[in-house]
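Coming up: subunit A.
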Amino acid sequence: MSDFLANILSHGGVWLLVIALPMTVAALATIRGARRYVPLLAPWATLPALVVALWAPAGVVADVPWFLLGAQFGLDETGRVFLFLTATIWFIGGVYAQSRSFRDHAGTHFFVLFLLTMAGNLGLVVSLDMASFYMWFAVMTFASYGLVIHSRSPSVMRAGRVYIAMAVIGEVVLFAAMVVLAQSAGTANFEQAQLAGVSPDRWRLVSVLSLLGLGVKAGVIGLHMWMPLSYRAAPTPAAAVMSGAMINAALIGWLRLLPFGQVELPVVGGLFTGLGLLAAFAGVFIGLMQRHPKAVLAYSSVSQMGTMVAALGVALQSAGRWQFALGAVLIYALHHALAKAALFLAQGLSEQAVPSRASRWLTQLALVMPALSLAGAPWTSGALAKAGLKSEIALSSSVWSDWLITLLPIAAVGTVLLMVRFVCLSWPGKAAISQQAAPLPAAISACVMVTLSYSTVWLWPNAGPANAAEVASSPKALWAGAYPVLAGIAIAWLGVKTIKPVRLAPNRLTLPAGDIVVLIEKAGKRLFRLIGKQAINRSATPRQPLA
Partner candidate 1 sequence: MLYAFGGVALVCLGLYGLVALEHMLRRILAVNVMGTGVFLILIASAARAEGAPDPVPHAMVLTGIVVAVSATALAVALACRVAEQEQEGRPEGEVKP
Partner candidate 2 sequence: MTASVLMPLIVLLSSLVPAVLIFLLPADRHWLRGAMSLGGATLKLAIVAIMLWGVFHEQTYRLTIPFLPGLPLTLHADALSMFLITLSALLWLFTTIYAIGYLDNAPHRRRFFGFFSLCVSATVGIALAGDLLTFLVFYELLTLTTYPLVAHRGSAKALQAARTYLTYTLGGGAVLLLATVWLYHVAGTLAFREQGFLNGLVAEQGPTLTVIFFLLIAGFGVKAALVPLHGWLPKAMVAPAPVSALLHAVAVVKAGAFGIVRVVSDVYGIETSDQMGLLLPLTLAASFTIVYGSVRALAQDDLKRRLAYSTVSQVSYIALGLSLGSPIAALGGIVHLVHQGVMKITLFFCAGNLAESAGIYRVSQMRGIGRRMPWTMAAFTVAAFGMIGIPPLAGFVSKWHLGVGAAAANQGWVIAVLVTSGLLNAAYFLPIIHTAWFAVENSVNGKSDDHKDAAEAKWPLLAPALFTAALSMIIGLFATADASPLTWATLIMRREFGL
Partner candidate 3 sequence: MIGVGAETWLILCIALPFTLAVAAYVVGPRANLYVAWLAGLAIPLASAGLCYGVVTEGAIRYAVGGWDQPLGIALHADVLSGLMVLLSAVVGLVTCLYGHRYLGGADDASSRSYWPLWLMLWGALNALFLAGDAFNVYVTLELVTLASVGLVAMTGKAVSVRASFRYLILALAGSLAYLLGVALLYAQHGVLDLVMLGEQLGTDWASVAACAAVTVGLILKAALFPMHFWLPAAHGSAPAPVSAVLSALVVKASFYLVLRYWLDVFPASVTDVGSFVLSGLGAAAIIWGSVQALRTPRLKLLVAYSTVAQLGYLFLVLPLLRDAAQRDAVVTGLICLALAHGLAKAGAFMAAGAMQRVAGDDGMHGLRGVSVSTPVAVFAFALAGISLMGLPPAGGFGAKWVLLDASIASDNWLIAAIMLAGGLLAAGYIFRFIRVAFHTEEFAGSVVTRHRTLEWSAMALALAALLMGFLVEPISIWVANAGAAGTTQLAEVVP
């Protein structure tokens, strides 16, 4: 049986199935009779991907020379992690979207866009060449615009504008990065490009461009403004897949594009690390001043991705230990993706009316558990991921590693604070019990997500250092996981109790979601008014419609 499965899975056509199934289901919407099945089928379109991620042998590669610029699809260990988390989150997000109340409200076109975005996200994970990666990246980006602006209110439209503007900037800069790399390496294949002996100068250029291009997706500080707006604007399942799955497109992009383990780029690595650290702290700082739980989560993503970017920066500076560093990063990504998706789903659940006391408890549990995990409390997946990451950083030869070792626990305290803030903001009150039918798929999917976010990392084969699980269970590690949590909760408690403004007027201590985007919008408006005046004057003469 398993041989049979392996045989099938090692066939190149399996990639076609992984990517094409979501698109096929989306295409059903054009057939009048089949249209109503689209929402129902949406989550199941991820199944091939899930099966492949779990059971396909590594190194299955399909060369498709006639496709695009000569494409290659395949699966390596990196891809397996990302394919798994992507497929899982999409699947569960899709199930969440099955909730009757949501489905009736959303309509078929939400699911069409959902499926297209899904196809893009799965496709980019299995793409081993630049053009196909870029293609799926673009499909994902543009299709998800429809998800972000789903509810069409003015504030959502604004979020959509910011999202698409930033995304397009990211797209074109990424294009530049890829083009430069493809030329320097003489190939558009990621692996061959890494081995092609590109000059360090070109690598630097490519790295900086990709930092900007993919940085938009990853919410690198300075390019993160769209994130709080979009996450807040998007409906819960969409926000879950965006924060959990799509954000990792940037990560896999970097892993594929940059010469990890081949070339050491100290300056660029320093830039990554610096920006990552900045994001880790700024995310916490601004996130604490948010009033909406989804915005808090968004800033948490900024902060968490910052941590990972910092780790990548360290890895760029020390090529030697890359294989191990890769494992740590992958585990961290897996952990963060699942936990963040669980948080969003739980948050969505907390907004719903619950039918009974038991289900309220369930909601509360679903909120607290992934929050703890993200905070890195002992025995959570977060603890394992953080331990792995820290040990790798400590072993690296980077000049930044000491700094990181010192600063990361502080950032962890910040994360705890953020989580406290989040849980407080989305805590379901007592009055919320109603007799309405339970949004069962939503509840189930949220719970499954939470469970997965706990278990997967522990179960994942070859995750991080060989003895990571043991290391993470050691008393020292437990303490290392526990003290930031305790410290964070203590600070939060103290802060609320002692600092008057926090207690009395929390609303005055807020920053608008998307922080600097507000400034940019203002500046843009002023500039536009300046330029626009002339344009308006010119177009003031009524033009006859042309045919």
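As a convention for this text, a contact is a pair of C-beta atoms (placed from the backbone, for glycine too) under 8 Å apart; a residue touches a chain by one contact, two chains touch by 3 or more; residues count from 1.
How were these candidates chosen? In short, all candidates are chains of the complex that A comes from, given by their letters.
Just so it is clear, the model here is predicted, and its values are computed rather than measured.
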Touching partner of subunit A in this complex, picked from 1, 2 or 3: 2
Interfacial residue positions of subunit A with respect to candidate 2 in the complex: 65-70, 131-132, 134-135, 138, 142, 145-146, 149, 152, 160, 164, 168-169, 171-173, 175-176, 179-180, 182-184, 535, 539, 543-547
